[in-house]
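Please find one structure pasted underneath; my questions will follow.
With one protein chain removed, the remaining protein chains of the complex are shown where they sit.
The letters A and B name the chains in turn, as written, and every chain counts its residues from 1.
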Amino acid sequence: MLPELGTFLRFQAQRHLQAALRRPGDIVGPLIFFLMVVTLFPLGLGPDPAVLAALSPGILWVVALLSSLVVSGRLFQSDYEDGTLEQLALSPHPLALSAMVEVFCHWLLSGMSLALVSPVFAGLLNMPTQAMPVLMSSLALGTLCLSLIGAVAASLTVALRRGGVLLSLLSIPLTVPVLIFGTAAVREAALGYDPTSWLALLGALAAGGCVLAPFAIAAGLRISLEA
Amino acid sequence: MPADLLKLESVDLDRGVRRLLSGVSFVVREGDCWQMLGSNGSGKTSLMRAIAGLTRLGLQGDRVCTESVIYQGHLPGLKSLLSCRENLRWHGSGRVTDDFQKIDVALARVGLQGYEETEICQLSAGQQRRVGLARLWLSEAQLWLLDEPFTAIDVDGTAMLEAQIQRHCEAGGAVVFTSHQPTRMAALKMLDLNQYAA
Partner (left out) sequence: MWSIVHKMGSPPWFYRFANRAIAWLLPIVLLALVVGSIWGLLIAPPDYRQGNSYRIIFIHVPAAVVALAGYYVMATAGLMSLVWKIKMADTAMRALAPVGAALTFIALVTGSIWGKPTWGAWWVWDARITSMLILFFLYLGVMALSEAFDNKAAAAKACAVLSLVGTVNIPIIYKSVDWWYSLHQPASIKFTGESAIDTSMLYPLLLMILAFYGLFALSVLLRMRTELLLTYRQSAWLNAEVS
């Protein structure tokens, strides 16, 4: 059973990544969205570099949260629409694991790519350079949490015609701790303090999420198949 | 005596708070071929999904079903951005295969030779159904659950599928399918859902 499970999960991962790489616009799109929303802030708040630098941790994290919500809507959607989800649910392999593979692939392509390019956006907002590594690592950990939360919400709303707004309604209250820990880490780093404890909290959230979320996601997907 | 592959004993089926069917009992044995009949809204698809184990909420009563089962519903279960060959590597009923030769043979059998590398989104609806049929060739499952398998398939394809179903039953498998059209298959058993309407 176990070696076969490995092959199965590897195949699922390969399938997701392959399909995603054949449509690279879906990966680049959210990054451009991020860039555009970040541009709106200086336009709304004024170009004062000091003000922007002070607000930059909060701005970047809120925008990251928004763009994560936007892309979460796509999780499981194509699988639901083309019937792959039915086959995954009937497969002898646990649905929780195949769903987690999808969430991880989704995170690699959305959250990780966002974390990697985030210093560019931070530079636009005049964030102090010493905070950039913390920004990247907090986004990497935090977007994993956001992907898990988004996946729980997506699993419950994937069968609904107007699931997009609902997905945000369900996710936003749950994302509050992630936002708080993430901005706190970056803010502390920008002020020259030690952000380790905040990063550790984010890591704890991500680890806890990886353990508990799969059950909720699998249950949500099975309910969506009933609808 | 052939073994039971599927057994429903006075099963009730609800959809939401509405009762669709009550007291459905039937047994599918090795070699059986069942056609499920019923007017629109009589619960054919719902019962099929419940039999397959996709829905559990509305089902009350005893359902015993073999593990070795393949379900093909209204949705093809194919990834539109992947090729036919890549898609056929895996299906819900079985394990991941690397045997591309076998996949190509199955594709040829359903008349899709030369389409191995074509992405699913380039195929017509009928061709996509045929890829789904190729799955039946590849599957080792004993019980086939096919929901409206004849939709969007031309005359040739229909004859081919009918032959495929008969061969599977003769080899000791079993098939349950839904369809409105009469078929030319011999030894067919009918399950009329209208008589179980609640």
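By our rule, a residue touches a chain if its C-beta (ideal position, glycine included) is under 8 Å from a C-beta of that chain, and two chains touch if they have at least 3 such contacts.
Model, not experiment: these values are computed from the prediction.
Visitor: Which listed residue (A:Leu5, A:Met112 or A:Leu166) would be found touching the missing chain in the intact complex?
Guide: Once the missing chain is taken into account, the touching residue is A:Leu166.
Visitor: Check the options A:Val38, A:Ala122, A:Met136 or A:Ala216 and report the residue that touches the missing chain.
Guide: Of the listed residues, the one touching the omitted chain is A:Ala216.
Visitor: Just checking the interface: what residues of chain A touch the absent partner chain?
Guide: Touching the chain left out of view, chain A contributes residues 152, 156-157, 159-160, 162-163, 166, 169-170, 172-174, 176-177, 180-181, 184, 205, 212, 216, 219-220, 223-224, 226-227.
Visitor: On chain B, what residues meet the omitted chain?
Guide: Per the touch rule, chain B residues meeting the hidden chain are 14-17, 57-58.
In this text, only the chains that are shown with their structure count from here on.
Visitor: Using mean CA coordinates as chain centres, what's the gap between chain A and chain B in Å?
Guide: 37
Visitor: In the complex formed with chain B, which residues of chain A make contact?
Guide: 4, 7-8, 11, 15, 18-19, 22-23, 78, 81-84, 86-92, 222, 225-226
Visitor: Within their complex, state which residues of chain B touch chain A.
Guide: Per the stated touch rule, the residues are 49, 52-58, 67, 69, 71, 73-82, 86, 89-93, 95-96.
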